[in-house]
Every structure is written in C-alpha cells, then in structure tokens.
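Here it is, the structure, as structure tokens.
Shown here is a partial selection of chains from the complex, left in place.
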C-alpha cells in the first residue's frame, strides 16, 4: 500500500530520480571517473547553487533572464503557430518557401547573435529577436506535422455543414493539432531559455544569468560558479515544464481520455 | 521532367539572392557583404583546389567531411536513443515519473555550458563532440516520441491486448507506427539542430570542422568567410532536409494517404 | 533643425552649457578582468560624474562581440584588446582607440604546463598542443613570439581554443600540453594542479606589451569630441590611481569580478599606462604584420582620435 | 431539387484502381425521402460523399437546386457512417450539436435550446454535458443524428444512421425522421441495409448493384401516410415491396457472396 502511494506521488518520484543522478555524478567525481578539476563534484556544485539562491544579485539576474524568456516565448507562439498553419494548409507556399526556411534553420546562435548585435541597438530587443528566431522552429514544425494528423472525417463533418476553410481550421484543425503544438511549445520553452542565456553570454549586458556567467569567468573557481548557474537554468526548466504539464492536462483532457486507458 | 519540376520549386531562391545582393550593396555595411563577395570568398575557401580533386581545397577536404561525419553520428545516435527512451517513457508512467524532472532539467541547460562535463567524460575531439551533439538534439526526438507513445489511440492498444500481442509486437507494430508522425517531426527538427550543435561542439578545443572554420573566420574578422560558412551550413541544411523528406514520404505513405481529403 | 551648426547641436545635447559633453549618458562594455579596473575606479570615485558623464558599465564576454555591439549601437564605447582592434580596423571597420588601459608586466601572461610535464623549455613544444583563450589574438601572438625566440614557428604547434577556466582541467587531462594563461587562473592553476611555468610570454619583443584599451566608432568621435575628451580625462585620472596604488585596484576588483580580496592580493597585475602613446601601440601593429596577422601595415596614429582615417 | 447524371468515380489509378461508381443517374424531387440500398462495399457512401461535395467524382455531374455541385453546397447536413469519428472529442455533446447552428441566424441561447430539443428528441437529454467519448456507440450515433436534425437542412444525407441502436430506438428514430421531414420539408437521402426500414421510411427505394455501382431498381413506395410501425408494416404493399427490394439486392450479389 505504501509502495503504491509512493509511486503515485509525482514530486517524490521526481526527487528520487534527481537524487539518484546527483549520487551518480558525485560518485563519478569521488572515484575519479570524472576528474574534479575538469568538472566539479556534484556536492560542490550543489553548495554553490544553494549559495546563489541567497544571492540577491543572482536572483536579479534570474528575473531578468526570465523576463526575456517569457516575452520571447510568447512572441514565438504568436508568430510560429499562425505561420505553421499558413504553411501547413498552403502546400504551394510551403514548397516555395521551403528552400529558404531550411536554409535559415541550421544557422547557429554563435553566428546569429553577433549579427543581431549589429542590427539592434537595444539589448532586450536583440534577445527577443534571437529567441523568436531559434524557438519558432519546433513550434512551426510541430504545427505543420500536427495538421497532417487531423482526422479528415472531422474536417469533412464541418465542411458538410457549410463551414468555410477558415472555420474548419479554427474549429477542427486547431483543437486537434493543439496537443502537437503544445509539445512544440514545450520544446521551444527550453530552447528559448538556452538562447536567452547564450545571448547574454555573447552580448554581455546589465543583468541576466549569462552576464553572471561572464563575471564568473574571472573567478579562480569559475567552473563551479558557471555550473551552479546552469543548474538554476535547469531548475527553471523543471518548473516551467511542470506548469506546462498542468495546463496541458486541463486543456487536453479529451485527448488523454481517448488515448490512455480510461480507468 | 522530375528534375525540372524540382528546380521549379526553387524559384524563390534566385529572387531572394537578387534582393539580398541589392540590399547589401545599398547598405555598404562591412558586416553584411553582398552574396557575390561571399561567393568569391567561398570559392577561394573551398573550391580553388586542384582540378584532379574536383577543385576542392585542403580546407574543404579536411573540414566538411569530418563535420558531416560527426553530424550523422550524432544524429543517428540521438535518433536511436531518443526513440527508444521516448517510447519507454511514453509507455511507462512510473519510469517517466522518476526521469521526467531529470529530462526537463537537462533540456533547459545550454549545451555549451555542459562542454566541460563532456570534456571530463570523453576524450577531446570526436567523442566529446558527438556527445555534445547528441545531448543538444535529442530532446525534440525524445519528447515527440514520448508524446506519440503516450497518445496511441486507446482502441489500438486494446486491440493489441485482446489479441495477446507480445511486448515487442505491441511496441514495433502498434506503438511505434502510431507515434511515427510525431517522431518524424522530432527527427526533422533535430536534423538542423544537429548542424547547429555540430558548430557549437567545434568551438572549444577543436582543430578542424566547419565550426572551427567559422570560429577562425570570426577571430580573423573575415566577414565574407563567416558568411560563407553560414551559407555552407544553410545549403547542407537544405540538402539534408530534402533527403529526409524523401525518406519520410516513403515511410509515412500510409499516413499521408489515410489522412487525405480533397 | 537638421542642418544645425556645431554650437547648436552641442547646446541641444548638453543642457549644462556650451562647453559640456555632447552625449552625457554612456554605456560602455568591460571585461570582468583586472584590465578594466580603472573604468570602475573612475565610476566609483565620481571622475565620470565630475566630467558631466553618466556611465553605465556592462560586462561583456569578448572584444569581438563588443565591437559588434558598438556598431549596432547598444554600446557607446568598449574595452577591447589591441590585437582585435587592429584586426577589425584592417577588416575595414572605422574605430578609434580613445584610452589605453592595460599593459603587460613580467609573469602576467605565462605559458603553463602540467606538474610532471616532460616539456622543460618552449623548444620542446614542437608538434604539441597549446591552449589559448582565443585564436588569432594576443595569446597566439605572444606564444608565437616566444616560440620564435626558441627557433620554432607557429606552424610547429597546434593552437586550441579553450576558455580560461577550463584550461587547468585540460592540462591535467593531457588534452593540451601547454596553456597560455593569465590571472587569476595562473595562480589558481599553480595551486590546484601544481601547474608549472614554462615561459613568460611578455618578454623580448612583447615586453611591456600593450594589452587593452577603450574604443569607440569613428562616427562617435566625430560627433561627440567633447564627450570623448571628458571621458579620456576621467579615465586618465583613474589610470593614475591604478598605476600608483595597487591597494586601490585590489579593492575594486571584487566589486566587478568574482576575484575575492585574498586572491586579488596575491595575483600578478599588469601596469596601467597613464597616456595614450602612439609608438607603443605601433609595436602591436608591427608584430601583427610580422607574424602575418595583418596583410598590410597599419599606422597606429590613424586610429587615434586626432587623425581622420 | 437534386439531379445526378452519369456519375462515375474511380479510386486510385493504374492497376490498383477501383471503379466504384459506374454511371449513376438519379433525380430526387424536393421533399422526397429516397432510400438507397445495396451490397456492402458497392459504393453507397461514395455516392453520398459526391453529392455532399466531399469527393470530386471522376466523371458525371451532380446538380443541386439548379447549380452544379463542385464544393460543399449550402444548407446540407450529413450523418456519417463512421459517426464516432465525426463528433469532436474536445466539445461536450451539446456543443457538438449546437456548433453547426452558428451558420444560422441564431443567438447563443437559441442555439442552445435548439440543441437541447434535438437531443431530447433522440432520447439524450441527460447526456448534453457529457463528452462524446463518454457515450456508448448507439448514443454517439444518436448525437450525430441530433446534430443533423437540429440544423434543419434542406437536404439531409444519412449513411446508415440507425445501425447501432436497439430495435425500439430505431423505430422511434425512423418516425422522428419522418416527422421532421414533413414539418420542415427536407429532402432526405438515406442509406440503409435494413430492407424493411427502406420501405417503411422511403418514398422511393433505389437499389444499387455491386461495384461498379449502377442503379438496378428504383421503386416507388406508395404506402398511405402517415406511416405507422404496426399498420404500415402489415400493409400488403409493404410486404410485397420488401420482397421485391430483397430480390433486387440479392439478385445482384450472387457472385460476391461470402463462401458458404
């Protein structure tokens, strides 16, 4: 009985998983499998990370990064979902644009950010721009693939009642693609965070996790600081994903009911 | 005929090129050289070699195949691991309860920040670079495969239970095919991510590769060189993606046909 | 108002009076390393404010990207090293050096090897791997000049780019055979893994080598001559203090870097030149030409504010 | 109202092509209820989908109210054979029924009450707040009937609409269809496998042959209106027609019968 309830406790299970990883990395460090000089011990990092949580400057950095992240992600969804619908429903436009899009997709952030620096005089705008650029792809592609997965009979049903293509898009394609899009947004969320930090790292700036990492580079214990800061990036990832999951569960109850064993 | 139609689909490319040329010539900005200047530099970097080697230069022969090799190794590895792990997580709620936080954690970490970790685990060079690529691109595959496996039509699963399908049958014949459309979305995303990660992995402690050339050009303030490398990446991305779509069309033909309406 | 004469724009930009700086709000980029100490001293002690300037200093990661921020407009001025500057100028970017910040001293930039390394002299580096923080930059330039004095050339070694914090680990793991390091990583590597000094890279042709200064775009100098002058005066004052009073530097370091007071007290610092000297800078350009970093010679004085290039 | 001339349709091309419709000519007058029967897989649904403009036939013409059908015509409703897939799982039953009514000039409240009325008519007043996947097969089928009836189309196409409900409900739904039709002057095409049903509800029964489908019988049903489950089914004409239709359906299938 207790065994069951333990397994049913999501946060606890997650904590056990994280603790397991922690022990593994610590062990690897202690046994010398991972040289602590090259990569700090897990316990050292945890200590640094805990200290950072009490560091007001660092918290301000986190808030600043989160601001850019949230704004960038929002804009990403607003841009990429309609774009995905446009491309997914207009094959001619899609095939015309495809060479250009596929050309743009593999441009790495290290090449992109310097160019963005030249184009934007405002740091925040620059960050948002690179976030939107990089995070849009998963949303775009998942939207396009989701559209392919819509049950044709559902579309025909609405068409038979005389609804036009836009209404079909809005009332059938959007809801049934939504779970697909949600996966794309979850992917985009972490890419957006990564880009926010990378942009701060490459461009510098007044505050942000990336800026913190730049400053940490001057420390004799730089590695510990840098890894501890990225730990917090990971924690942000966990928190944001938990929120996304909660929202998805509410919005897509119908999807779960149709697909998971109903019991 | 098919070749002609294929070329016809590229009509937008010359339009964009001409517009770009015009815009950069008008702007006269050092950092935005016109495509013609980039082309000249690209020719110089990669195509000014001896004719018996198809005009490829040493730099081209040394850097492009090595990078593409790492890219494929990383992508294939990420594909195999990502699909396997994704299916497992998608079908086992208990496992995913334990591992989800770790995955969400890993996903949000910028891959460059983990370079020291990979440097510690692997020998510098190809091993470490492939590890970086895998780590950076596995998430779309993993997440999409997981979601696909989680959301198999209930009736399909019940059918396979009723007819007593073995575990492997259920996985290979039911879950995998119905997760395929999502998996392909993930694979396609990570293919171009792999190019990006290939570059990133070649920025630290490397001595060759397209990423190294990009770094070298950036460090030497060789702007046409930087742009030339970007163009190579873009062209590679386009070629790889086209090949991928062709493969997808074959493998997912049932899907396309089954979901077709006029 | 577009065709306004000089006095008019000056008045518009600086309500403080006809002699005030044109632009009073400045954002400047600086690396969180000892080189930029004077900028922070000037800010903290009110030297900028005294000149009517409000300066915001933002940390940057490297000179190259900072130059792009400069051109894009998110920074007004930035610290950068001279090698990058000359490279940028030779690539056609119009920039001016307005202040000198940092100059090498013995043992401020050393080539290090692991504790029990068989490499005893730079001559043993033939065919080996050397870590530098940035390719085609001061590190490679300085190491090459050391190699030259030992009868080798740049082609005899392989340069690998690693961030300073990763270098000790890579030395320890044997991924690289030598690493070109600076403070505080030099001291840290010596204490943590017992790394040994192979050579001081700032001797001979690179003795007292100019390292870093502040640059702005040529356009900025032309449009804001008074701001530039005010800035130069404030920085010179701070350089004076940094050059004469090590304690002042030790005090300021922990405020903008993650170097703690104890480390600040023991690390080797460079010197802080108090004037912008054309002949010193010319050494950098000449060495770059000699080693093939520059295809054609550059006159250092053309990138000083006085000259119009 | 509806005029179909020489309609043909072939699925696919090359050696795997399937010739589903082999030249159908059919005229349906306004207000008529035509039942279509024919062997399984002959092409009934294909015919219906062509009329609804959901399928572009490979040959022939469908003219509705004077204009050729090339896209879905206005004022049409369809009850699909695969009813469960035609309900939207993300909407409650009531929303599923009221959604098409947005096309009509109705405010939210009117839509709601029209939907509730239709659900009541099919015996599902209690299920309005549920989701389709919470309903049994027969209930889902009734929801899709309710949706079509609430829409009050001038042309209603029904593809085996009563296949998944019990005998009593089936009779009730048949009568409901007849009533709604005469109240609102709908034209109805109804595909069914139940020969009794086709004679009971139809003004005409059209019999299709096996693929490629052709019309092999078009019988006028002249039973007295209003029809009644007991007296109509006992009427000698009913018995006679039923036998006639049965013979036509069977006659055409001798070759494709399951091995016995």
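Should a chain be cited, it is by its letter among A, B, C and D, assigned in written order, with residues numbered from 1 in that chain.
Simple rule for what comes next: a contact is a pair of C-beta atoms (placed from the backbone, for glycine too) under 8 Å apart; a residue touches a chain by one contact, two chains touch by 3 or more.
Just so we're clear, the structure is a prediction, and the values are computed from it rather than from any experiment.
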Subject >> Counts per chain label over the entire file, given a single displayed copy of each >> reply: A x1, B x1, C x1, D x2
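As a convention for this text, only the chains that are shown with their structure count from here on.
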**OP:** Please name the chain that ends up farthest from subunit A once chain centres are defined by their CA atoms averaged.
**Re:** D
Subject >> Central chain of the complex, centres being mean CA coordinates >> reply: A
Original post:
Any idea how many Å lie between the Cα centroids of subunit A and subunit B?
Top reply: 17
**OP:** Would you kindly tell me how far, in whole Å, the mean C-alpha position of subunit D lies from that of subunit B?
**Re:** 50
**OP:** Please work out the Cα centroid separation of subunit C and subunit D, and write it as a whole number of Å.
**Re:** 83
**OP:** Could you check subunit C for residues that touch two or more other chains and list them?
**Re:** 64, 68, 71, 163, 165-166, 169-170, 173
Original post:
Out of subunit A, which residues touch more than one other chain, so two or more?
Top reply: 35, 38-39, 114-115, 118, 151, 156, 201, 223, 226, 255, 258, 262
Original post:
How about subunit D: which of its residues touch subunit A in the complex?
Top reply: 49, 52-54, 72-78, 80, 82, 85-86, 88-90, 99-100, 103, 131, 133-134, 151, 157
Original post:
What does subunit B use to touch subunit C in their complex?
Top reply: 30-31, 115-116, 119-120, 123-124, 203-207, 215-216, 218-223
**OP:** Over in the complex, which subunit C residues touch subunit B? Could you list them?
**Re:** 64, 68, 71, 84, 87-88, 90-93, 131, 134-137, 158, 160-163, 165-166, 169-170, 173, 175-176
